[in-house]
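Every protein chain except one is present and positioned as in the full complex.
Up next is chain A:
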Amino acid sequence: MSDTTKNSAERKEADRLQSGGLLSVLKRRPEAGSFLVMLVAVIVISFASNGNAFNPLGLKNNFTVISQFGIIATGACLLMIAGDFDLSIGSMIGFAGMSMAMMLKWGLPFGLGAATPFTAFLLTLVMTLAIGWLIGTIVVRSKLSSFIVSLAFLFFLRGVTEVSFRLINQSTQISGLQDFKETSWFAAMFGGQALGWFYDTWFALGGNINRAGNQWVTGFDARFLWWVGLSLVAYIVLSRTQAGNWIFATGDNSESARANGVPVDKVRISLFMFTAFCATLFAACQVFDTNTADAAKGNLKELEAIAIAVVGGTLMTGGFGSVIGIVFGAITFGLVANAVFFIPSIDGSYYRVFVGVVLLTAVFLNESVRKRITGGL
């Protein structure tokens, strides 16, 4: 008996939390699950494609898709951590692409003359940021669910895109624009190539050779660099700055954040503008790369962005998530979406089967992570 009383006297409340080893610390990280999923995807696809998915061209093409996913998922992730959804991302991509291509083809609005890639991009960005601000303001002021408000904008923006195309362009697509990335450094920044040194080095080391014996691939798509840069900035902002603390606080419990002086409304509106920025970046890379635009561009991208955010470990209810998780999630989704090109026996439908399965698994996993970090409360 004396033993038990002695023990209970020495035990403190703090002792009840096991500090645990490195493994248990890693298991608490939001990106733990997505890292494992990515690992499986990389291994399975490397074997199933006989390594073709990671040859010079495969790597470039994969990272094109991965970067596209990554750019919009980063926006969706930060917004989701703050507790909101933006279903208008896909329509915003279509809208921004239409806006840029139309200005490049038909000139700037209000008779301001011919557009350069820079003015077309800038004017489009002003519009998309304004729409992002509007969505955020409506959500904050009306206290309606962001799900519904941004759903309205999903339809509205897609409709506006199609209507504008038909009225001005008589067709819902634009193709055969001048290849601006050859003449404008600004267009090349989005649609050109980047990180050529990587492939140059590969060639110098004796790889990356095409059938004629010359260097095969000369560089990644520029959007790869944008994605890396965007992820880096988003990572630093989210986990190392005051703004990041505000984003977490807003999503976790906005009332207590407000009571402690966090400008909750500004945080939310800014993040809706950030998703609009990500969508515009996505569209700019696409327009200046392919010199085309289409009213259907970006369709369903908002749902893929949310799926990647969830697979990356972001909680649907907000307050928890990580940009590193999004990187893993985007790599996974990009590889699987592209797998059809490297594995002859499958078609695109397998991708959607995969998304469904992984998404559901991720939600269960996230829920268990949440319980673990909050001690089951």
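In this text, contacts are C-beta pairs under 8 Å (C-beta built on N, C-alpha and C of every residue); 3 or more make two chains touch, one makes a residue touch a chain; residues count from 1.
FYI, contacts and distances are computed from a predicted model.
Comparing "Probable chemoreceptor glutamine deamidase CheD", "Amino acid/amide ABC transporter membrane protein 2, HAAT family", "Methylmalonyl-CoA mutase C-terminal domain/subunit" or "Ribose import ATP-binding protein RbsA" against the UniProt entry of the hidden chain yields the protein name "Ribose import ATP-binding protein RbsA".
Annotation: of A:65, A:78, A:174 or A:262, A:262 touches the absent chain (contact as defined above). Touching the missing chain, out of A:175, A:253 or A:361, is residue A:253. Those residues of chain A that touch the chain absent from the view are 12-15, 17, 19, 236-237, 240-246, 248-249, 252-253, 255-257, 259-262, 315, 319-320, 370, 373-375, 377.
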